[in-house]
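Only one protein chain is missing; all other protein chains are in place.
The first chain written gets the first letter, and so on, giving A and B; residue counts start at 1 in each chain.
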Amino acid sequence: MSEDNEKKLDRRKFIARAGKAAISLAAAGTVAYLVYDSKGPGPSTGVEEIVTLPDFTVSPQAGQTISIVKGPDRVKTVDKAIGLLGGIERFVKPGETVAIKPNVAFASPPMLGATANPELVAEVVRLCYSRGGAKKVYVTDNPINDPASCFRLSGIGKAASEANAEVVMPKDNLFKHTTLSGGRLIKDWPIFYEPFKNIDKLIGIAPVKDHHRSGASMSMKNWYGLLGGRRNIFHQDINTIIAELAMMVRPTLVILDGTTVMMTNGPTGGSASDLKRANTLIASCDMVAADSYGCSLLGLAVADLPYLAKAEKAGAGTTNYETLKPKFATVS
Amino acid sequence: MKIVQTRRTSQIFFFTLFVWFCIVSTVGEKFWQIRGWPINWFLQLDPLVAIGTILTTKTLYRALLWALVTVCLTIILGRFFCSWVCPFGSLHHFVGYLGSREKTTAQKIQLNKYRKAQCIKYIILVFFLAMAAFPSIAVTLQTGLLDPIPLITRSFNLVLLPIVDRTVNVASAMGRFYERAWLILAIFFTAVFLNLLIPRFYCRFICPLGALFGILGRFAIWRIGKNKSECINCKLCEKYCEGGCEPSGNIRISECVLCFNCRDDCKDEIISYQTQISSPGEITDPDISRRAFVLSLASGILAVPAVRLGNKLGANWYHKAIRPPGALAEEEFLSRCLKCGQCMRVCPTNVIQPGGIDGGLENLWTPVLNNRIGSSGCQLNCTACGQVCPTSAIRPITLSEKLGTGEFAEVGPIRLGTAFVDRNRCLPWAMDKPCIVCQENCPLSPKAIYTEEIFNTVREGTLTVKKATEKKIETVEETLVLGRFSTGDYYCTSEGGEGLKIAANTKNLIELTPDKKNGKIPAEGSIIEVKVRLQRPLIDIEKCIGCGVCEHECPVSGKKAIRVSAEGETRNADSRLLLKS
Partner (left out) sequence: MASAGRRAKVLESAISICLLALLFVTGVGIFIKQYNSDMSRFGIGTVTTVQPLQELQVISEEKPDLSSFVPAEFESLSETEVYQPVTLYEKINGKAPLYIEAGFEELSTKRFVDKNDESLWMELFVYDMGNVRNAFSVYSIQRRADADILSLFHTSFGYRTSNALYFVHSNYYVELVGSSESDELFKALIEVAQKIRSDLPVDDKTRIAELGFFPTENLVLESIKLYLANAFGFEGLTDTFTAKYNIEGETVTAFLSKRSEPKDAKMVVENYYNFLIDNGGVVKQAVNKVFEGKVMDFYGTTEIVFAVGQFVAGVHEAENQQAAEKAADILTNKLNNVMSNE
């Protein structure tokens, strides 16, 4: 190789290197320009993506908003109650996906009535599949005790699976932060969101229970299960949080089970003697109305539960369920 | 004028400047106090700080833009920072020189040869950057543990300066104390003394910043190299080679720290700083295998969930990590805090302390308030820590934001935590001894500590009257301790009568204060009781901001009877105690 060639090669190498250096400089400058932050972080940055739950309600039909069915057999009463509102076909269309949110708060056996009745849950799942033509039904809750134990011991896990529903247990990555517009308490708070993100319809199933802090736990209080984080802080203002839950969650249908009612020692109960048979089951598109009727099973008046009035004021429904012309029936 | 001489001047200049910045980091307006001295300048010039925070936060905070200057100069010139600017590098350089002074030329050449282990620093760099780079897994900024600038800043400010200043008291009127300074000291001196083994041990084997410069400088326009191939191979160029970069053979550009000693030592003037590559050829890439790279990357990524196994960012959050006012929410805080110690250095009350590992490994050397150290908790009217934080892990808040006044009235004050009274240790609660030190010292207005008044009969305070007048009661018992009841906190009650304040007592005589005399004179032989008036402290958790003054002042000096814990801190919504209404 001649010296000339060598020099040329050197020169070419140098130009290549200088080019790369120039590109590096440009890249460093560009990155610095793009990420430059003259202000610095604010008091609370890094807020996760804020989401809101979809509205799952169906269009109202006069006189078919709430039904109250008497009878000891939940399978029969729930069939009847939904039937009176126009049947499950009105709520679930073929090919739709449905989430059912039973109250699975505690790892306690079905007989204690602290959780939703498994047969009732299974029957609703079956209705969704057989008559509603649902493509997929999910059963989900974010219980207070360990979720796996709750679903197992309450019998709901097994009953739901046997009816072909998919049980969705809470996991960290299923929670998203939400802020309720017009809300005071639900602000940038994690809620159990993912299972409800892509579904078409939402059905709540809750037993009627005495509740130490709020007076009564029924279909509105059932949505407490959607709250994540250190949610017990909300017990400081239980009436507002229940009312805000009623604003945040707009279910297709709620089923309030007063077949047996936990009259005392709620919400956990613990003894069969806490229960009383009331043989009543309510299906309603209006949670406030359902709970306003439901509280009478506990011997309470609407005025005893301030969250009812609050929810009504917030537009979540009416406490004056009579105006909805409830359909009554009895099945034995 | 020789370039190596200029290099030494530059090193002395920057080292002195660095020490000066450490000295002036005291709040005040004298020229040797903080004023407008850019005390964070070295941290801002440090591109590892900038790149680390860009990875964790996707932003480049204000003056960290200085790092762009360093980066650009490195891309053009090579690793100049290490031998010209870095105060830690200069220290190593000097100590390494002292350590090898007595050695023969051959030994020196041997000491400064290239070693395979020099790739360790790249592994460290990749490991730390991997910890910072993958938000889908979780990120944490740990570069500051080994980044030389935060390391030397921390070591000088929290260890050396307090030791030296104890004798002269320039940087602070009172001695400064830092918990766990021993560990900082141990690491610092280990790094310094390793130079006696191999010069610039830290720079060659450990320094992640050096590694970063090594990578950034690979396309440098000018580089050290031989300008012709005729070389007698005397290896004198390696006698004082600071980088251990083999200038005698195929020079390793990524290891060369531009000390220019090789050029100076080459008798034949073969070595120069030039645009063409060294005539025998050069090695630009760091000597790190693909396997080592992947391994360090993977372990860095997995290290974050690993250090977080303690769930210190979740339900098991560390309530003793009381962060300075303006600190970001914990996860964001950890993605910015360099552990440089500037906040701890500047804090006028010395209450900000380097944290330990009880709060998780990530908590190490991060700022945590210890109200038992320092002059008085977190001073109400001070915002110094946020002003000096180079990365805004502690935001530069204003006083009105801190106190929740003016435009921040609606948001309310910044709370660091909440004070809790330990009723098992508190003098009036547990021992029936009067004390309201915490209430008196609460700096808030209205105070967050209030008291409940109670009168309790003292031990052996049930006495029988021997003789009584309006002002004096003589007792049958002669067991009272002289003067014990004369503090104004003790009252004497007779059956059916009102409590009268005791003015003085001897062993069997109680003298009542004259200002009130509507009690009746107890009959001879009747029973009187000596009661102590207690004002038991209670906390108004809606008012308490967790400044820790009460804890600092509490006379129960060991485990304080009133202690601040981070519950209720405003920066983390999850640790709040109350719903905001």
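Definition applied: a residue touches a chain if its C-beta (ideal position, glycine included) is under 8 Å from a C-beta of that chain, and two chains touch if they have at least 3 such contacts.
Computed from a predicted structure; not experimentally measured.
The hidden chain, counted over the whole complex, makes contact with B.
When the missing chain is restored to the complex, the residue among B:186, B:399, B:481 or B:527 that touches it is B:399. Residue in contact with the omitted chain (choice from B:58, B:166, B:507 or B:520): B:520. Screening B:236, B:327 or B:382 for touch with the missing chain picks out B:382.
Counting over the whole complex, chain B has residues 1-3, 5-6, 9-10, 13, 17, 24, 26-29, 31, 33-38, 41, 172-174, 269, 272, 348-349, 375-376, 379-384, 387, 396, 398-399, 402-403, 441, 443-446, 518, 520-521, 549 touching the chain that is not drawn.
Following the convention adopted for this analysis, only the chains that are shown with their structure count from here on.
Distance between chain centres (mean CA atoms), chain A to chain B: 44 Å. Partner chain B is touched in their complex by these residues of chain A: 10, 13-14, 17-18, 20-21, 24-25, 28-29, 31-32, 35-38, 40-46, 184-185, 188, 229-230, 233-234, 236-237. Interface residues of chain B facing chain A in the complex, by the touch rule stated above, are 50, 54, 57-62, 65, 68, 71-72, 75-76, 216, 219-221, 275-277, 315, 328-329, 331-332, 336, 392, 395-396, 401, 411, 570-571, 573-574, 576-579, 581.
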